[in-house]
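Heads up, one of the protein chains got dropped from this complex, but the rest are sitting where they should.
What follows is chain A.
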Amino acid sequence: MASIAAEQETPAGPQIVLPGDLLPSSDSGLLDDAPAAPVIKLGPGLQPMDDDTIIAVKAGTLKHAAVGNRWWIESNQRRYVAAPGESVVGVVVGKTVDHYKIDIGTAQPALLGVLAFEGASKRNKPDIKIGALVYCRVSLANKDMEAELECFNPTTGKADGYGELKSGFVIKTSLGLARRLLDPKTLILRLLGQHVPFETAIGMNGKIWINSTSPKHTILICNAIKNSEYLNAQECTTMVKSLIERL
């Protein structure tokens, strides 16, 4: 969503909203984008109220995509709430005959079907131990039930990077930082890649898996990512340089 979004700019900059703020009324001209499609699609952070108004329910930046007249709030928090289609990093905490219980940071552990892997069948089941890390995709999520996960891309049927993550290290960050790391415009990962070879799996649940050639490098990358949350590009470059020098 972020890649095709246009920021809701007011002359003073992006529009920051707090809970209780009403979505701009139709006379302010901000809802005029798609006259042929008067239907408004609401994303995270916006709720329709009984009196036909739309209010923000989270503190954040109001975003709008002209395609489909979609409105949503970009906010930040540390607690993850499962949403379908998102890729997450989880820890196996339990195992039954049909599924694995995976802790992805939500209120209840999520369920990963034992057959939800590429090329899995009743005779060919993957063997993942308790305590192992997995990178999976949320296939089903609603507020009343435990989330369900799968370890393959539903459109291709192939693993496409999902599955068990061997060795490496996981850090916990805010959801906003994880989302920004997935954006190619964010500098920090590219900067680190110029100095240290590593592989990473970014979970939208705020858990980031990092693996590189030696523990020293892994720790350096983890610290650099954690430190980069509130820094701008210039400060990031300086911070990474000082960490590399101390290697």
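Keep this in mind: a residue touches a chain if its C-beta (ideal position, glycine included) is under 8 Å from a C-beta of that chain, and two chains touch if they have at least 3 such contacts; residues count from 1.
Just so it is clear, contacts and distances are computed from a predicted model.
For the chain that is left out, the UniProt protein name among "Exosome component 5", "GATOR2 complex protein WDR24", "Transmembrane emp24 domain-containing protein 3" or "AP complex subunit sigma" is "Exosome component 5".
Only one residue from A:61, A:87 or A:139 touches the chain missing from this view: A:61. Residues of chain A in touch with the missing chain: 14, 16, 18-20, 45, 47, 55, 57-61, 75-79, 81, 107-108, 143-144, 175-177, 180, 183, 185-188, 228-234, 236.
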